[in-house]
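Only one protein chain is missing; all other protein chains are in place.
The block that comes next holds subunit A.
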Amino acid sequence: MKHIFKIISLLAAISAFWVGLLQASIIPRTHTWLLPIYLVVSLGCYGLLMVGVGLMQFPTCPQEAVLLQQDIAEAKGFLKDKGVDVGSD
């Protein structure tokens, strides 16, 4: 099944549930009408939270830059001896 259909089915299920809540009046009507807005806002907040957490935990590797420079020097040394032009960039 195409992914978009999965998403549409999920939205349809949520909508059906919401309509059911409206008709059943378990929760006061005024609250029920606002539920979709609450859902969207919650999702938005969750998304922002995920971005923030991910940003804080963003893995960095400054030591890799140093290692890379060493690799480059090693490579240049070897290749120069073998006649490969490593002078320019």
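Keep this in mind: a contact is a pair of C-beta atoms (placed from the backbone, for glycine too) under 8 Å apart; a residue touches a chain by one contact, two chains touch by 3 or more; residues count from 1.
The criterion applied here is as follows: contacts and distances are computed from a predicted model.
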{"item": "Hidden chain of the complex, named as in its UniProt record, picked from \"DNA-directed RNA polymerase III subunit\", \"NADH-ubiquinone oxidoreductase chain 4\", \"Guanine nucleotide-binding protein subunit beta-5\" or \"Dolichol-phosphate mannosyltransferase subunit 1\"", "value": "\"Dolichol-phosphate mannosyltransferase subunit 1\""}
{"item": "Per the touch definition above, residue among A:F17, A:W33 or A:F78 touching the missing chain", "value": "A:F78"}
{"item": "Chain not shown, touching residues in subunit A", "value": "2-4, 7, 43, 47, 50-51, 54-55, 58-62, 64-65, 68, 71-72, 74-76, 78-79, 82-86, 88-89"}
